[in-house]
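All remarks here apply to the structure that follows.
Presenting chain A:
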Amino acid sequence: MQIDRHDTDILILGTGGAGLFAALHAQQAAPEGTKITIAVKGLIGKCGCTRMVQGGYNVALGGGDTVERHFMDTIEGGKWLPNQDMAWRLCEQAVVRIRELENEIGCFFDRNPDGTLHQKAFAGQTADRTVHKGDLTGIEIINRLMEQVLSRPVEKLQEHRAVGLIPTKDGGALAGVLMIDMRTGRFRFVRAKTVLMATGGGPTMYKYHTPSGDKTMDGLAMALRVGLPLRDMEMVQFHPTGLLAGPQSRMTGTVLEEGLRGAGGQLLNAAGQRFMFDYDAKGERATRDVVSRGIYAEMRKSNDPDQVGMFISMAHLGPENVRAKFKGMVKRCADSGFDLAAGLVEVVPTAHYFMGGVVVDVDTRTALEGLYVAGEDAGGAHGSNRLGGNGVANSTVYGGIAGDTMGADIRSMGALRDPDEDVLAAELARATRPLGRAADLVQPLRNRLQEAMWEDVGVMRTAAGMRRGLERVAAIRDELMQVGVAADNLAFNLTWHDWLNMASLCDVSEVIAKAGLARENSRGAHYREDFPDAGAMEESYFTVARQQGNDVSVTREAVDFSIVRPGETILPEGEPETLVAAQ
Partner candidate 1 sequence: MRPARAHPLWLAFVLHRVSGLALALFLPLHFWVLSLALTQPERLNRFLSFTEQPIAKLAEFGLVFLLAVHMFGGLRLIALEWLPWSAPQKTLAAGAVSVAALISGAFFLQVV
Partner candidate 2 sequence: MGRDSDVLQVSVWRGASAQGRYRTYEVPAQENQTVLDVVSWIQHYADASLTYRFACRVGMCGSCAMMVNDQPRWTCRTHVRKVVKEGKVRIGPLRNLPVIKDLATDMDPFFDKWVTAGGVHAPSATRDEPIPPVNPEETARLEASAGIECINCAICYAACDTVAGNPDYLGPAALQRAWTLLNDGKHGARDQILDAVSGTGGCHNCHSMGSCTAFCPNDLDPMSAIAGLKRETARTFFRRRRG
Partner candidate 3 sequence: MLDLRLYMLQRITALIMAPLTLGHIAVMIYAVQGGLTAEEILGRTQGSIFWFLFYGSFVLAVSLHAAIGLRVILHETLGLGGWALRAATWGIAFLLLAMGGQAVIAVTWSGGA
């Protein structure tokens, strides 16, 4: 198969908050005449999860709240696993980024009557911190960023899927990225001096998941193959209330917003009884991980095979009131046939966010020269748990930093690097593998992978379960390698891309299970029934997974408490525990 060759200076993969911000900042930071290219699996700004952000953007903007407080919440929320320098930079730069979003990009965040930004508190925060635009914050952020990028002289490669990171012959640096021009089905190798990977992770290997359909862990699978270390790979955040709309509906798993529980929504079991107080004193208002486990435990108690999830009930708050306050959610449920305002809506925990990712420094550089990683693909900022509102802050803050860093680094970089043609050929062979084989269905394998991960590497884990999960994943991958895709027309061939998606998901699923086995305690999103204790905070470690040859090994590394040690705080003495008024 022939490969079209293409050159640029700065290449950005993905157009979520990280990718779009990187494009804008790179344009500001790079020397005149630098060619910037943005390549994305979907349409610019119309794919990825940043667009789906509902609740909002965490930033400490005064009124008693401080960067220190935001930082402490992030560290404690992450159960002392975050890379503290990254978490600090996130909280500190969020302040600049939100001003940039409002003043330069033109975002329209909600205001208080006095004209200042309106801020609210997600669970796990000790201040009203979350800036938002109704409950459609991501649309506002991405639309404005998208306009900026569309109107600039940035080369746009839409519906271009990255399939392999191609290093130089000596393996010391990145030469470029192999992609498929999805519309034509042709391969394109793009050389670049610097590449930002911002493909946004996305734990879509679970039966119930929230991220957008284009996200299938391609970035992390590619990083794994070039031998980069990945950290915190066991950390999959589940959102407690995913919609259950039937086995074959894409609506299944999509998120019902957190605010429903905040406003007093009740979770009921099949018998119509509330159960969350059996698990936590805060009941439905406990943090995401706690509520997810409560629902999951309750689901396991039910013996009725037709009764899968639990129910969320809002009707006691007055249907009219609910309809007015949660207009979007009520309409969305109605579109899939449920009455949120007056009836019961069946919910399940749903895989929402991936805390794990490539090991990077605070400037988004990786171990491979020329490769930068930002957003959900990068690990470290959140540790074992991401606070609601820290996700989009992370992608926009670090996307901007990546743009600045690439723009600066490129000044000292010489010519484009030549790729290791053997790796290029191997990646091409990998991606075209199904094309020579007898066509078969891909989707049943995806369904089986999702079942396996949900059952064995899901909300609650055991060593036995995860080992079983590993076996199931391996078997599914073996079958996938035998499944072919009809090759008569490769233009916009979604089934070929489904196959490639599955390949990425299988690779990363294996790492999730292995990292899960390596962590023998329960922290944040990772809960081991066989090791329910959190372990000593002082001895916190994070997992690092690496692929060598065909083998993935996981090691543990001690957390560096570079700013604050467990049990201590950087808040001034006498600061109140929380600034959020009790509900």
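Inclusion criterion for the candidates: all candidates are chains of the complex that A comes from, given by their letters.
A few comments on the model shown:
The rule is short, and it goes like this: a residue touches a chain if its C-beta (ideal position, glycine included) is under 8 Å from a C-beta of that chain, and two chains touch if they have at least 3 such contacts; residues count from 1.
As the structure is a computational prediction, the values presented were derived from the model and not from experiment.
Within this complex, the numbered candidate that touches chain A among 1, 2 or 3 is 2.
Only residues 42-44, 46-48, 51-52, 96-100, 102-106, 108, 110-117, 133-134, 136, 138-140, 143-144, 147-148, 150-151, 183, 212-214, 245-246, 248-251, 254, 332, 335-337, 439, 441-443, 485-486, 488-489, 491-495, 498 of chain A touch candidate 2 when the two sit together in their complex.
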